[in-house]
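Read the structure below first, then the notes.
Of the protein chains in this complex, one is absent; all others appear in place.
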Amino acid sequence: MLAVEILGFEKTYAAGFWRKKQKVGLKSLHLEIQQGEVFGFLGPNGAGKTTTLKLLMGLIFPTAGSARILGKPWRDPAVRAGVGFLPEQPYFYDHLTPVELLDYYGSLSGLSRADRRVRIPRLLERVGLARDGSVQLRKFSKGMLQRVGIAQAVLHEPQVVFLDEPMSGLDPVGRREVRDFIQSLNREGKTVFFSTHILSDAEALCDRVAVLSGGELRGIGVVSELISQNRGQFELIWQGSEALPAMKALAADCHVAGETVRAIVEEPRLQEALDVLKARRTQLISVNPLGGSLEDYFLRKLGPAGEVER
Amino acid sequence: MSRRIGAIAFNTFREAVRDRVLYNLVFFVLLLVASAPLLGRISAGVQRVLLVNLSLTAISIFGVVISIFVGISLVSKEIERRTLYPVLSRPVGRGEFIVGKYLGLAGTLFVNTMAMSTGFYAALFLMTGQFTRADANIAIAIYFVLLQFFIVIGLALLFSSFSTPLMSAIFALSMFVAGTFAGDLRDFAQMTHGPQGWLASSISYVIPNLASLNVITRVAHDQLISGALVGYNSLYAALYSAVTVCGAVLIFSRRDLK
Partner (left out) sequence: MSRTSRMVVAGVLIACLFSSIVVLHRIHAVYPSSPMEDVLFISSPEFVKRASLGYSGLLADIYWMRVVQYFGSKHQRDSIEYKALAPLLDITTTLDPNLVIAYEWGSTFLQQPPPSGAGDDEAAIELVKKGIRNNPTDWHLYFTLGFIEYLGKHDYLAAAKAFEDGSKVPNAHPWLKVMAAKMLTDAGSLDTARYMWQNIYNESADKTLKQNAELHLASLVADEEIPQLESLVSEFHRRFGRNPSSWREMISAGMIRSVPRDPTAEPYVLRADGKVSISDPKKLPFVQTGNPH
């Protein structure tokens, strides 16, 4: 059973003063997310990432299409007992304390009072808010609110967790903590689906990513495969400095450490370079294709303005 | 389902209280205290009438203002500020949310009114030094005022379900004023003929008829209120509130949240 199946979600808004203009938030989206994976949803601002999450959570209604979460139709409120959601820049009831807030949310999620009494202190500890349990939320900083948000998302131990820009507004320490948290969720076997525009986070955490832009899915794949896609360059390591002058002309980059040389050569000139090394009777140590970064993949998929590479 | 509605209702009540809504009670007490020396100057017979009129009118006005503004801030504002997201991302139906809000607000107003009534009865006792049968009669007027609040809360909720906080406040206030003059609109409809009369008549039935919920002056003059009126008014308030809540549920259940 898939964790999430999005079957052609579409969202069009009526915009303009007379509500005649159509503004497309999301074009027909098809997406599948496996159980237990960490899935990254990438895209520039306004791409439709938040729209997708809001559609899945039933906060807005699709113009077309449907979805299934853990096999059940997404619209069924009962589904949400197994789902956790952290909204973007969350905002909570000013006059409650985190303990009261989580108690309230917990009861809405169907947790018994005994359960709540046990889980809430533990959870606050886990997100680093143990000391602030009785402070009213209006006194919390952004980072602290984010932690509360994460806490409420996992309070009822859902199988699937949706996080909308979980790192936003956090300092490096906070971001590190969130990354660790996501990894711990993953270790517990939970499915994590989060949206972000910080690619390094996605690269570090995700099993798979999808790139969304202008309401359309531009690319999707396993992270390790995407970043190992040949950038079109090779790394050559050999011993023997006689070949150096000739190689310097062919290579993009040369680095000498004693007798060992490391050079980077463009693919079209690879064969030529190998011939040079052979002719000079150098000792070849390794030939490695160089991978790209996720950023490269991302920018490629977005393409120059207006173009899309599939 | 009912446990969730109960949780929402309780949380609404708590929000209202923490939001210092109940501070209005302080003003009410101040008002009573300030009017005491004034009352002292008038003849004894009229004193009681004036106290009843003043207190009950104040309870009514304060309560309507609270009903509208707290009602709207607790719903419309929630929608605008997205505090609603973590709630609705849980297994909570949109209808449950509206009903829970309504009950929470109704509870808040109930507590507020009881507190004010206690203050009023205390003042009455201080003035007359005894409790008479007629004093119990006044409670009926207070009960009707409470029924009025329940209707106004329903209106505030209905308008909040689809419009901004400011517009909701304006709509709700307008409906309240219109409802006070519903009887006159009906009279006007009877005097007019043709489509105008028809339109006026229809409108006069759809807006809440609040005039018959106001028996303050009668009670001040110790006139008895018929049991039938108590029964019918209770029924009317329940039915009309149900109409507004159903309307709010229908609208809100299809609404895209920002």
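A and B label the chains in the order they appear, each numbered from 1.
Throughout what follows, a residue touches a chain if its C-beta (ideal position, glycine included) is under 8 Å from a C-beta of that chain, and two chains touch if they have at least 3 such contacts.
Keep in mind that this is a model prediction, so the values were computed, not measured.
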Remark   = Considering the complete assembly, the absent chain touches shown chains B
Request  = Consider the whole complex, including the chain that is not shown, and state which of B:10, B:110, B:162 or B:188 touches that chain.
outcome  = B:188
Inquiry  = Take the complete complex as the reference. Which residues in chain B touch the chain that isn't displayed?
reply    = 93-95, 181, 183-184, 186-188, 190-191, 205-206, 209, 211-212, 217-218, 220-221, 226, 228-229, 232-233, 235-236, 239-240, 242-243, 246-247, 249-250, 253-254
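The rule we apply is simple: only the chains that are shown with their structure count from here on.
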Message = How many angstrom lie between the centres of chain A and chain B, each centre taken as the mean Cα position?
response = 49
Key: Residue ranges of chain B in contact with chain A within the complex   = 3-4, 7-8, 11, 14-15, 18-19, 81-83, 85-93, 254, 256-257
Request  = Spell out the part of chain A that touches chain B in their complex, as residue ranges.
outcome  = 54, 57-61, 77-81, 83-85, 87, 90-93, 95-96, 100, 104-105, 107-110, 149, 152, 156
